[in-house]
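As structure tokens, the structure follows; a few thoughts come after it.
Only one protein chain is missing; all other protein chains are in place.
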Amino acid sequence: MSRDFTIKIKTVSELEAFRKRILNDLKKARVVLTLCGGTGCQASRSEAVSTAVKDELIKQGMDENVHVRVTGCHGFCEQGPLCVIEPGNTLYCNVLPDDAREIVTKTVRDGEVVERLLYTDPVSGKTIQTESEIPFYRAQDRQLLAQNRQVDPCSIEDYIAIGGYSALAKTLFEMAPKAVIREIEASCLRGRGGGGFPTGLKWAKCREAPSDEKYVICNADEGDPGAYMDRCVLEGNPHLVLEGMMIGAWAIGAREGIIYVRNEYPLAVKHTRIAVQQARDLGLLGEDILGSSWSFDVEISRGGGAFVCGESTALMASLEGKVGEPRPKDVHTVVDGLWHKPTTLNNVETWANVPSIILNGSARFASKGSNGSKGTKIFALTGHIKSTGLVEVAMGTPISKVLFDIGGGPANGIPIKAVQTGGPSGGCLPADKFYLPLDFDALAEAGSMMGSGGMVVMDEGTCMVDVAKYFLTFLQDESCGKCVPCRLGIDRMLEIITDITEGRGKSQQISLLEELGHTISQTALCGLGKTAANPVLSTLRYFRDEYEAHISKEECPAGVCEALITYEIDPEKCTYCGVCKLACPYEAIMGAKEEVHTIDLQLCQKCGICRSECKFEAVQIN
Amino acid sequence: MLPLRLDSILEGRRSQPHQLIEVLQDVQEQEGYISEEAMRAISNELGVPPMEVYRVASFYKAFSMQPRGKNVITMCMGTACHVRGAKLLLSQATGLLGVNSGETTDDGLFSIEQVNCLGTCALGPVVTENGACHHHMNPSKLRKLIKSIRRAGMEETSDE
Partner (left out) sequence: MLQYVTLEIDGADIVVPRGLSVLDAAIEHGICIPHLCHVRYLSDIGSCRLCIVEHVVNGRSKITTSCTLRVQEDMVIQSNTERIRKLRRNLAELLVAHAPNSRAIQDIAVRCGVKEVRYPFRNENCVLCGRCVRVCSECAGANAIGFVGRGKNRRVDSPFGSLSEFCVECHTCIELCPMSIQPCIGYMEPGEERLCGACESQLDLADELPGHCVWCELGENFQCGRY
């Protein structure tokens, strides 16, 4: 995909001239057809759609003046593949390859709207033509995500067209490194990866650290289950991240940068590689950038698949080719980081915020958000909610606004019980906390965490003890195993919770769980270990009654914990269709044709597949 | 067994211990697993003790030290998939194929793997089959998927 650029951009005026030329070229297109090609839409076969659309355009002889742009994720993955057509800004959802012909004929050629492809509002039942009218988008403030729709991630021209690399030019020629750091400090930007450490302070400390060699690292090892905003930004707009890193590198005095990206994100790896190569080809990476005599280059390193590598010292160990085990941080990585050199590590979203702060000023950035948390933040809204996808809102927006105004409320009509934020380091907040603003401090105070921005919505059908067990299982699997509290402590917590979910729990175990949780959070070696008990501690805080029900009544109120439930087929409702019998992997369902089916409780493994398959709600939980 | 073709992977990385993970990634991709032979060769070429190569290969999820089946069914067990019933899918797959996750069927046709998040949470629960993503899965869709792969596999063997 990488192409051979014959020209090099050597000065700022050449960059501006290049930009002008691209903009002129873009003006020639009468219609711009934007197709989402993010990982989500790709899973919904968006590639076939774009091929079909391009073929159709050629067939109808319109490929000359219609610009087809395949972009990164738009965030509304649930409705994908997505297609936006300008002028008119018409949004089509769930587009299939077979729709290409109608789209090209009606909308591109005749300017008409294909009604059946429009988004239908689940509340009013009416169709909506443009993105900006859809509640999911309307209530958002998409500072970063909006750009994803404007650029083809594999085209540096697209990025330059929307003003890309002008923040870099401004940095290199109009601002001293210290002025850059002051600007970032004034913006109050805090790390988007989880901890919320002030970015400007981090840079300042790294700049002060004495060394000839320094590094900047972009952490794109997004291991939090239920979070994918970093994937989306890196995959959809890699040059934005690159430009942010370059500005940071210049500010702290680094000449080398590394992007550490999860190998589970193949598209992000691919797009980042292309972006780095294009920037090198154009001379925006390498020696003497834009004639500033400053040199900088970026390497890409693929993660090996370890959640713990999201921790900075573990990530750096991994970059050095070692196992990703954290080490004690008595000396911070801004002084003693990669190869024992001063290192500034920020996550994707943090770097992506940098160019606009430099270009538009810290005041504009800081005008959004709450007291201690400025700017916007991207959240991944998933789980039992109507509209799932990526949501960008100003910090301090109440949780309820995200859940109900943007997300449209519960998916299956079952009331929402809790929302889990912050992944395995965060916690579950109950419905009576939904008034809380989404900012670093309010969430931490409530026993959860901003984390990287995952928001998993859980309805009344979710068992909170089971959720705690889920996270412990995850953490047990992902802990590096180096220190005693994390390795043995999590193991014991899981042992206790398993006892509880299987009806062997004792009431004193609840206080033991709490004591153990606090021990882990105070003594574990790394940041991830220190927060590992949060899912348990927060569910104990808000959903203690569920724990108690499991223990004293040996009952799972949500009907989830396998050992405490049995499945039964209601003979009144059973239509003898045989679907459950076919579905059961353990051959535990009996019953001939035209005969009420029954479940053999000896064979039943309580997986619940029969219940999910039965269309007549005949399988019931006791 | 085919002779290892590590030369192109090692090109430009020899005697650079910090390239260990990148090299293992490429070997995993090319060979489908990392054999002892490969680890010994990598240890020699990069100048990393065999213990360290073995340790790194055993630490990261991306590396498998046994050959995987012809078709790798990967179940996403992320939080969003979990609350939408990923456990059901895992039961369906393990029950249907008779192997646990991380194992390969006797005929070598299937391996079941688990991953902790694929980043397509909005479309959960998600299952990938040799890297191709299937979203909004349910047990019956998964059954059909496995059956169709099995059928294709049988046709292939009968053709031979």
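Letters A and B mark the chains in the order given here, with residues in each chain numbered from 1 onward.
In this text, contacts are C-beta pairs under 8 Å (C-beta built on N, C-alpha and C of every residue); 3 or more make two chains touch, one makes a residue touch a chain.
Quick caveat, the model's predicted, so the values are computed rather than measured.
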Residue in contact with the excluded chain [from A:430, A:481, A:503 or A:557]: A:481
Residue in contact with the excluded chain [from A:515, A:545, A:570 or A:587]: A:515
Identified contact with the non-displayed chain, of A:489, A:505, A:535 or A:585: A:489
Selected from B:15, B:30 or B:58 as touching the chain missing from the view: B:58
Interface residues of subunit A (partner: the chain not displayed): 306, 308, 323, 327-328, 330, 476-485, 487-489, 491-492, 495, 512, 515-516, 519, 522-525
Subunit B residues touching the omitted chain (full complex): 36, 39, 49-55, 58-59
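By our rule, only the chains that are shown with their structure count from here on.
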Euclidean distance of C-alpha centroids - subunit A vs subunit B, Å: 23
Residues of subunit B that touch subunit A when the two form their complex: 17-22, 24-25, 46, 48, 52, 55-56, 59-63, 77-85, 87-88, 91-92, 94-96, 115-124, 126, 131, 133-135, 138-140, 143
Subunit A - residues contacting subunit B, complex: 39-40, 42-44, 77-78, 80, 222-228, 231, 262-266, 301-307, 318-324, 380-384, 388-390, 420, 423, 454, 456-458, 462, 467, 470-471, 474, 477-478, 480, 579, 583, 585-586, 605, 607-609, 612-613
